[in-house]
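So the structure is just underneath, and the comments pick up after that.
Of the protein chains in this complex, one is absent; all others appear in place.
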Amino acid sequence: MQIGLEQYLTVSFLLFALGLLGVVMRRNLMVIYMSLEMMLNAANLALVAFSRFNDKLDGQVVVFFIITVAAAEVAVGLALIVALYRRHRSAHVEDLTSLKF
Amino acid sequence: MPLAAAGIITLFTLHFKTISSFISIGAILAGFVLTIVFISANGWQPAAGQGYGGQPVPAGESICQWLSADGLNIDFGIKLDPLSLMMMLIVTGVGGAIHVYSRGYMADDTGMSRFFAELSLFTFSMLGIVMANNFIEMFIFWELVGVSSYLLIGFWFEKPSAGDAAKKAFIVNRLGDFGFLLGILMIWQWLGTLNFSGLQGPEALGPYATIAGLLIFCGAVGKSAQFPLHVWLPDAMEGPTPVSALIHAATMVAAGVYMLCRIFIVLNPPALEVVAYIGGFTALLAAVIAVQQNDIKRIIAYSTLSQLGYMVMSVGLNGRTPAMFHLTTHAFFKALLFLSAGSVIIGLHHEQDIWKMGGLKRKMPITFWTFLVGGLALSAIWPFSGFYSKDSILGNALARHDFEGSLLFAVGVFVAALTTFYIFRLFFVVFCGKEKSETASHAHESPIVMTGPLVILAIFAFVGGLIGVEGVYNRIFMPHPGGLETSASFASELFGPFARSPLASGLGTLAFIIGLGCAYALYAKADKDPLPEKLGGLATAMKNKFYFDEIYEATFVRAHDFIAAVCDGIDRWVVEGFCIGSIRGGADLTGRALRFLQTGNLQTYAFLFVIGVAVALYVILK
Partner (left out) sequence: MDLQNILFYVFSALTLGCGVLVIANPFSRNPVTSAMFLVLTIISMAGLFVLLHAFFLAAVQILVYAGAVIVLFLFVIMLLDLKAEALRRVRIYGLVAGVVSVGAILSIFLKSLGSTLFSTESPPAPEGGPAELGKLLFTNYVLPFEVVSVLLLVAMIGVILLSKRNLD
């Protein structure tokens, strides 16, 4: 079967779904964050696939930027997690209840 | 002018008793003088050229356009025809006397200024009714009179019984006015106009003529205290005696009869029959009750009821002249009676039970004589004025030569006998015999400011029948050349009734003699009332006003309270509980539910975030 755009998009979607599940279901902060990265990766894949099948390179440039931004975001996020851990002594997401009513 | 007086008193002089009284008296006397001037200048029936009274678009009538909606044109106007002029004379004349009298009666009452202000307001409203030229204007003043009477009856408002009586008067009046208003609406519907000059006969009213007429009559029933709306009049005695005199003797109750005469054209025979029977029945009922009352003012109040019944009955029997005539004379002698009673009450320091009085003939001679004159006038003995008027009524009834007339004639005669009986019962117990209590022996005569008006009214009560009042009314109501002119000689006028209808006057005189005889026999030397033993249960029933009040209380008042309670329940439970409660609970629940969204749980936020994005995309991609 010819590998077309749909197949790549399906893969991308499945990866995204997995990341989403991880974010919503896991309790460990780090795992949640990693699932978040997985979602970003899925988006990258979709963009590259589009770029390939539409005969443009713009998609790849965007992916370039996304990777950069993702790296920056990871750095900042991890710094936040470190600060939180210092506060609460736990990396469990249910212990973060300051915003509770 | 009385309105100005009322306004001035209320605003400025509430604390100066003397000045207030003078302002009020001055206003009403000025009105009286003006009326006389007007009459003497223009005559009773102003000439057609002058443009007052009976012309199609009379110049003196429409003063200003008050309300103009589509199809409804209400003008404010003044109608100055003989009927209204006569009434004005009565109102200002008798009212003036009463105003002067009140100065003495209320001398030591702290609220005197307020009293005079309310008196002036009342006079203003009464004059308004008399001068109104269309239904709406009359209705406005009708209600104003009701309000003023409410104020006056409840004048001593510290007494709870006074307040209740005032409320009762007003509410019962309102019941009558409701019917009145319905009648007005019907008239407007069919005749298209509300002016009195535009009233036509019952043929123009179509099939509902009877009902329309009867509804308007309801207003008279309420205001003039006919059965079944008569229950407010006796309780209205809670007010000061001058109030009783003014309102119930001379003016307010007479307004009903005046109104009936005004709108007489729209009443067709069936309506007239009802009117006559109600009038007759009221007269009978009131007289019977009066026989057993022990409060001096209540006796006179019931006699008012009875006389009003006479007047209404007369209107129903197609005799407007006798009715208005009797109204005039009744104004004189009833006011006289009330004021004399007031003099007695003041003399005995506000004692009102007749069994505590007695032997006042020696102590208060002027009052004695004026009361005697009034009593004789009421009993309709020749040559007092009451004789002529009541005799006219009876004669008119007899002249119809039909069943209704004869029946009511018999009723009238019987009531005349009862009238004599109870008034002389009162007279003997109060004035003759020996003193029955301490206060009676200390009684003293009243000051001149009170006895003066008494004497004036007594004179009128005496001669009222002879001064051509009847002639004036005849000219109003029966303007055919063969009608009664002013007689050539005084003597023929004096004995006129005997000549015209000997049966009526003869029976009337006979009734008087019978009544007087019985009264004398029973009461001249009595120490306490001998009738209860003789009549037993009937006497008790009479004393208790035939339990009318109690019946009304049990039925209407209870029903009304029940409905009010139901409404209250609805308001409290359904509206407040259900509607407001549901809103309140709903808001509360929503708040609680939404509170759970603020979990602080990171993953919940993420989840909601995703859902939001999905929804947004869905909408965009649709």
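We call the chains A and B, going by the order they appear; numbering starts again at 1 in every chain.
Quick note on the criterion: a residue touches a chain if its C-beta (ideal position, glycine included) is under 8 Å from a C-beta of that chain, and two chains touch if they have at least 3 such contacts.
Everything numeric in this text was worked out from a predicted model, so none of it was measured.
On the side of subunit B, the interface with the absent chain consists of residues 603-604, 607, 610-611, 614-615, 617-618, 621, using the contact rule stated above.
For subunit A, the residues touching the chain absent from view are 1-9, 11, 13-22, 24-28, 30-31, 33-35, 37-38, 41, 44-45, 48-49, 51-53, 55-58, 60-61, 63-65, 67-76, 78-83, 85-86, 91-92, 94.
Keep this in mind: only the chains that are shown with their structure count from here on.
Rounded to a whole number, the gap between the C-alpha centres of subunit A and subunit B is 95 angstrom. Within the complex formed with subunit B, the residues of subunit A that make contact are 20, 23-25, 32, 93-94, 96-101.
On the side of subunit B, the complex with subunit A involves touching residues 595, 598-603, 606-607, 610.
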